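Pasting a structure here, questions to come.
Note that one protein chain is taken out, while the other chains of the complex remain in position.
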Amino acid sequence: MVKTIFEKSVAGRKRTDIACFDGLEVVSPEAPPELRREAPLPLPEVAEVDVVRHYVGLSQKTFGIDSGFYPLGSCTMKYNPKVNEEICAQPEWACLHPEQPVETAQGALRLMYELQEALGEISGMKAVSLQPAAGAHGELTGMLMFRAYFRARGEARPVMIVPDSSHGTNPASATIGGFEVAHLESDERGMVTLDALKALCAKHGESNIGGIMMTNPNTLGVFEQEVREIADYLHSIGALLYYDGANLNANLGYVRPGDMGFDLVHFNLHKTFSTPHGGGGPGSGPVGVCGRLAPFLPYPLVAKDGEGYRFAKPEETIGRMKLYYGNFLVMVRALVYIRTLGREGLKRVAENAVLNANYIQERLKDAYDIPYYQRCMHEFVLSADRQKKMGARALDIAKKLLNDGYHAPTIYFPLIVTEAMMIEPTETESVETLDAFCDTMLRYAKEIGEDAEKFKELPNLYIQHLDEVGAARNPVVRWIPGE
Amino acid sequence: MPYIPNTDADRRKMLETVGVKTVEELFSVIPDGLRLKQELDIPPGLPETELWLYFKQMAAENKVFCGSRTFAGGGVYSHFVPSVVKELAHRNEMYTAYTPYQPEVSQGMLQAIFEYQSFVCLLTGMEASNASSYDGGTAMADAALMARSITKRSRTLFPRFIHPQYREVVATYSLGLGIEDAQLPVREDGALDRSALTAELAKGDVAALVLQVPNYLGFYQEDIPSLMQEAHDAGALVIMAIYPFVAGVMKTPGELGADIAVFEGQALGLPASYGGPLLGGLATTMKHIRQLPGRIVGKTGAAFGREGFVMTLQAREQHIRREKAASNICTNEALAAYQATVYLASIGKDGFHRIARKCEDNAHYAAEKLDEVKGLKRAFPQRAFFNEFAVMLEEPAKLEPVRRKLLGKGWLPGIPLEDKFPELPGGLLLAFTEMHTRETIDAFVGDLKEALNG
Partner (left out) sequence: MATLRFAKTHEYIAEDGGVFTVGISEFAASELGDITFVELPEPGAAFSQGDRFATVESVKAVSDVYAPVDLEVLEANAALTDSPETVNSDAHGAGWFAKVKPTNPAQLDGLISETDYSAMDKEAH
């Protein structure tokens, strides 16, 4: 049975004293009597050597980019540079208090200003806020800014259009931002077309349309050919365009969302800009905007003032999206990355990301169905429909990859492809890794054809077939003292 | 090129397989009119030695006040982080992992989050925690939205001395839903104006009463049991925000009857980080678990009679519910939660309670010393406090010059309050942790006395 740290606790075990605790009884003489804690909380008592072994053990049961290939589509799992880690751990960055006077944090403000400028340049946007803590947070920021913009113009524009290929955060953010979601169907190339868009806008009434949330390339890894026409049309009816920056890796130095006609962009620093995923964060989701949306950005922004830097509040700011300035130490890593690559390096990133994805697609296209087969950008989606007919689904192929030392690609997304597997290698992988992955996938196709049941065996996975149904019906979400 | 392994030979081989002559051709899918025709206006890349120089130079423009030289709190505190925490939190597998959607290869991260959830439930007295929110402010916004969804009412009541940024974040989040919140005034002595509360509850449509204990100014909320009663009788929930270490000396929000608990968890093993990344704690009872936003990890069975961990109740989340999701949160603060878990495991039961008492003890020692300083007084001397309290200079205009002198001596002398609370002119918020000793407190008080009066 699994032992959590709590189950390793032995009464009386403790570590060295952090500070001088002489004369300090555990029960407080200062807390008001009706609130005072009388008995200590049952936190674990574990010797330091056992704490270390416990968490080293957990790390060994976790697969990160540093463990192996991670072709997770839409996540851009590129190598996390170690120099970024070491620099942001320096006390001059890590120990800054957010309330210390601005004159004592000019280095931090300068870093944020440079990052604002760099992101603006990369995306073709006029102004940037670094405050949102994640992509979805940036999306919500964008939706709230759109609402504020329309409210300031006295317009009610309740409808936000979301393509059927979109990431789940898009419609969720639109709803929380106060919009009604209208779904737009992609065509047979997997793209959004002007005609389909016009029909949908007419159906809802053009003056009710707030805008569209898109990503380009889209979640199929395909560049939306009609994006400029779509932007011109939506602007002509008074609506706005939101760019989900998850797929920015394919665009760097080649094309900019601002030039495509987008009014607001969110960035995922933990995708495009190499900051670590951390098992689910912390990330950072800055937003960049065109001129007319700039007054609505969250505050504070960093402004440059003669020789110095200060915080500024946009005139019609939507307010704060979170405490303080955003995930600052993540920003440090991102700027180190941008300064490492420079203008040339960023272009090479896009080139190699796109080349690597096309290479895998070519190698796998005969063994697997690729419903929207075309020149892709940094990712593509294959379907395991053929394999499903032979007895093994995308889920089984994914689990087999885990068994064989890879992280699986994204599965069952986007929703418009059945038995979907979305593969994004990124530019930081060598061709040997790509070839080994392709060889494995080709071998799987063969094995499934021969004996799908045998294929589904997972001899290397110590933990498998977890009971997710039981976990949802009877959730056990904590260690309970005394049980 | 940094971090790009492909050689020209590799590229040639791949281009041949793909069937194009140059990498440029792959970008022909982009309509020509959209293609960037000039170079990005970004400086060229720096080799590693120059990279270090560049960032060292920038870092030198920051003044750092580590540990015992700082008295700034307000939600972000300078606690001591043991070396073992920094090392374990930086295990490659953990920090370079993605969200654990594939549980078979993520049992370590999933278990770490389960342990984090367990710690949160112990500190808050709740039954279900999420895997983290972005920070205490957004966790508060999430809690307010939860209360609205559970009670089907819309207003939230905030006491005057809640962290001002918490209110601001809730207000921004409410923009999408078109809701306003109400503030409850306090009396001269800092106690909540109970008649104002009664009047607001009587107006109806109150989803939740928020209590922050200790509040932004560091003092405890009085009459909690009767406040709970009044709010609950009116059909409202109670959201209690705490400072994690106060659980070492005070009963938990759960024990006090709160429905939802919130905290800013930076104090649990994270550096001050210029305000981010932080760690938002959000927890509730099993009754409300389906309205809890964010990821939740559950323990369950696996093949061969083994046990393991999975993300559960995913049907609440954006990737399934899409536009019907209660929250859009995807990436959260997982690694910070893991770091907090390692910190709490490492300091353990004894460490946690003693650190709490040390912070409290240092603050009370400092308060006594400051009471002897002419020219300043404590803002709310009648209110019991934990590790933070506010003082006010009798001549508010002196605050700026005093602060400058202290900064010049290498102290970060707390947080000025007047811009946040105009009724506290010349106000300064001082926080104390286990990093301070009586000697450093005496030295600070001495320098403060001199700056003020000398």
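The chains carry the letters A and B, assigned in the order they are written, with residues numbered from 1 in each.
We take it that contacts are C-beta pairs under 8 Å (C-beta built on N, C-alpha and C of every residue); 3 or more make two chains touch, one makes a residue touch a chain.
Predicted model only: the values in this text are computed from it and were never measured.
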| item | value |
| --- | --- |
| Contact residue for the chain not shown (choose from B:K63, B:H90 or B:R290) | B:R290 |
| Listed residues A:V27, A:A156 or A:V469, member touching the removed chain | A:V469 |
| Where the unshown chain meets chain B, residue by residue | 290, 314-315, 320-321, 324 |
| Residue numbers in chain A that touch the chain omitted from display | 412, 468-469, 472-473 |
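FYI, only the chains that are shown with their structure count from here on.
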| item | value |
| --- | --- |
| Centre-of-Cα separation between chain B and chain A, whole angstrom | 20 |
